[in-house]
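What follows is a single structure, and I will ask about it in a moment.
All protein chains of the complex are present and in place, except for one that has been dropped.
The first chain written gets the first letter, and so on, giving A and B; residue counts start at 1 in each chain.
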Amino acid sequence: MPEILNMLIASLIPLLFILTYAIVILWVEIKVASHVQDRLGYMYTGGFHGWAQPIADLVKLLTKEHITPVSADKILFTLAPIIVFASSYAAYAALPFTSTFIASNLNVGIFYIIAITSFVVIGILMAGWASNNKYSLFGAMRSVAQIVSYEIPTALSILTVIIVTGTLNLQEICEMQKGGIFNWIIFKYPPFMFITFLIYFTASLAEVNRTPFDIPEAESELVAGYHTEYTGMKFAMFYLAEYANMFLVSGISAILFFGGWNSPFGEFLSGPVWGVFWFVSKGLFFVFLQIMLRWTLPRLRVDQLMYVSWKVLTPISFVNIMIVGLWAILK
Amino acid sequence: MATFEITTRSVKGDLKTDTMILNMGPQHPSTHGVLRLELVVDGEIIVDVIPHIGYLHRCFEKHAEQMTNYQQVIPYVDRMDYVAAMGNELAYVLAVERLMGIEVPERVQYIRVIMAELQRIASHLLAIGTYGLDLGAFTPFLWCFREREKILDLFEITCGARLLYNYIWIGGLSHDLPSEFGKKLKEFLKTFPKALKEINDLLTFNKIFIDRTANIGVLPADVAINYGCSGPMLRGSGVKFDLRKNEPYLVYDRFEFDIPVGEGKMGTVGDCWDRYYVRVREMEESLKIIEQAWEQLPPGDVHSAIPKKVRPPQGEVYFRTENPRGELGFYIISDGHTSSPFRVKARAPSFVNLSVLPEISKGYMIADLVAILGSVDIVLGEVDR
Partner (left out) sequence: MKQYFKNIFIALWTILVGLKLTFKHLFVRAVTIQYPDVKLKLPERARNRLYVNIDDCIGCKQCEMACPVDCITIETVKALPNEDLGVTSTGNKKRLWVTKFDIDISKCCYCGLCVYPCPTECIYMTDVYEFSEYKRHNLIYHFSNFTPEEAEMKKKQVEQFELEQKMKKVVKPSEPTTVSNPGESEMKS
């Protein structure tokens, strides 16, 4: 019995984290967007710079009517957002928040994350198909093509890191980077790990459908892509999954390249509690970078997106993996 | 990233793929209003485009005939190309003045030039801002709006309205420039080049933006001429034709300015990027004109030539001006005994420019169609009238 209770608590913590994080990051996204554009953004709700607006939005979404289009496939239509959210939530299980907390300390942690996040594709395709809307279908098709092709550079760049670490266990990868900023993997084999990071970051942007790779939901072409027909809570699930995914890929970059929960100052400010702080702030930094990119860049076209994946990222990561591998053998 | 060759998909053997009809609009974020495009698509590739217009038809020409006098048409003219209302008024008023043979004072002409050029900058800012928005860049859009707002403020202190001015009257202007106009104009002239540079850095020369627009929607010069395109559409194709230079009206022949044309700097001559960049450079040229006009601005009375009663002699006139979107012409017939026009026909540049859309968008992708449509820069108020 206590074991089940333990598991429940361990699974609830990431969920609580996602919910609070989503509310914070929604606010940050809007505020960053408005200030980049020389606007004020929302200022009223809750007092200071409208901090309560995401909560109000959430309440609004929860209380909205569920509309299922008449000609939609009802089962798939309902199931799609659940699958999309579940797959990104399940990936949080292998994410080490600190040296003492990881929901499930898998020895194939990173492999598990790559595998489970691929489920998003199924959810999105279901959403696009079940909506029975041409724009949704276009969005879903684009999204599937995009996520499947960008999984290759992602996996290859992760593989490069695995060559360095020799383990798939994320907790162990974090342990290895203990002892200050210069033990982080990003500074190993200069500059190849930095290139690996760039490849990973670019590919992860595409994996989570963020600008400049947001073509599945390109609002000026496809209205809203695969979630055009969704309202209320189902739409909120898609939204939540998107933001959860954003932190997930950022957290993985933090773990694989920037020491995870390790303090950049060696032993100073380290420990389980500080670990959470460092991990979350590193993750949030990359989320912030994603947000900044979104409000800076236009989006690519679907064939250019494929070009970036197959003709730029994939060959470079192959070359990169060869060099790092050779270097690791020779050392 | 290299350039992208787009060929229509061919399927070998007996396997045939079906085309799909996709309705884009009238409620679509990037059709710039209520334009409906019926797309025949093969996957993502466009086989055919059929524009359906008329959702915003307001019988402008019939309204103009039903007015009790010529002056009353001006508010309706404003509402044609509602983002460049000054230019519309100017064209209509110049046509009526030509019909009546009114000679307006110099000061009025200079103020009209300043207003028309400010309006050109405002209109082009909107065009490039929404173009960025079409391609997914949100920030330049609001930066453009920030600058445009300064111009609208200038208009507001001058005539009291921000969008639909009714400022240029037959024979004169509704108000003279206010005393603080000069100070505010100078401030704008000083800050605007900096803002334009920022927009250029953020959007115009961004690699992704160039990839999205260069070599897309190529409009060769002969096609542009055959379809009667005008304005930045025509000049983007490398044809150096600008009514301000080729057929000067007002006092445009007294200023020094260039006519920017598409040079194919990032791809082929006449692609979307060229059309876009012509607009950017036209704004710089307009700044030059405004600066010169402000320096030469003579004193005078703006009301002196306004006729007591506007009753043109029997006859007809066609007058064309260079509006931000192209050649705007008004054809007016007066029957000589009533004080309202017998017939008013507007030659709207957006309408003519839109007609070339099916020609230049075949074989590109849906995402490119959005880019092409944005580079045509239509205003539905003018297309449908």
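The rule we apply is simple: a contact is a pair of C-beta atoms (placed from the backbone, for glycine too) under 8 Å apart; a residue touches a chain by one contact, two chains touch by 3 or more.
In this text the structure is predicted, and so the values were computed from the model without any measurement.
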Contacting the left-out chain in the complete assembly, out of B:Thr31, B:Gln119 or B:Thr139: B:Thr139
Residues of chain B (touch criterion as defined above) contacting the omitted chain: 1-2, 67-68, 71-76, 78, 139, 146, 149, 156-161, 164, 166, 174-175, 178, 198, 201-202, 205-208
Touch list for chain A against the chain that is not drawn: 32, 34-40, 43, 292-293, 295-297, 312
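Going forward, only the chains that are shown with their structure count from here on.
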Chain A and chain B: spacing of chain centres that average the CA atoms, whole Å: 43
Chain A - residues contacting chain B, complex: 33, 36-39, 134-135, 138, 211-212, 214-215, 218-223, 295-304, 307-308, 312
Interfacial residue positions of chain B with respect to chain A in the complex: 1-2, 4, 6, 20, 22, 28-30, 44, 132-139, 142-143, 146, 202-203, 206, 208-209, 211-212, 365-368, 370
